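Have a look at the structure below, then the notes.
Removed from the display is one protein chain of the complex; every other protein chain stays in position.
Here is subunit A:
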């Protein structure tokens, strides 16, 4: 099945703006917010969301990166995974509202690892989850607070998120075999 673009550049920008507004609304302002992205593309999205939240609220909001490699439950399967840098803003996460950001939410195992990683760094007051695309098929009881687009998909399909900073182009596409339920 050919690759089908589901979000164009403008759609991604709109989704991130909406997520930023929702974060501010649920937090009643930008106080105590820290936006942490999960490498690789989650970090880029976290930086964009932090910039948007800062712009909308007029209060500077810090972004960072949270690598979850060492906390994954599949380290002894497949190839060796190389960790990416973790960068926690100078203020730390203790007592703050952390918004975790990832590009695609799928089984929930990455987010489970992220929660463990976060627990070793500090004790946030609240942790929320933002994802650009939620494709379903959760294997753990994890639910996002802010979603750019819900994309019911077959497990045989692939979701590709391309962002300017990492890929030189910007879109979200889907390819592969759709099954009966999602056709």
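The definition used in the following text is that a residue touches a chain if its C-beta (ideal position, glycine included) is under 8 Å from a C-beta of that chain, and two chains touch if they have at least 3 such contacts; residues count from 1.
We adopt the following convention: contacts and distances are computed from a predicted model.
The UniProt record for the undisplayed chain lists the protein name "Aspartate carbamoyltransferase", from the options "Aspartate carbamoyltransferase", "Sugar ABC transporter substrate-binding protein", "Alpha-ketoacid dehydrogenase subunit beta" or "Ferredoxin-like protein".
Taking the complete complex into account, A:78 is the one of A:58, A:78 or A:168 that touches the chain left out.
Within the whole complex, the absent chain has one touching residue among A:6, A:56 or A:121, and that is A:121. For the options A:67, A:102, A:134 or A:170, the residue in contact with the chain missing from this view is A:67. Residue positions on subunit A in contact with the hidden chain: 67, 69-71, 75-86, 116, 119-122, in rising order.
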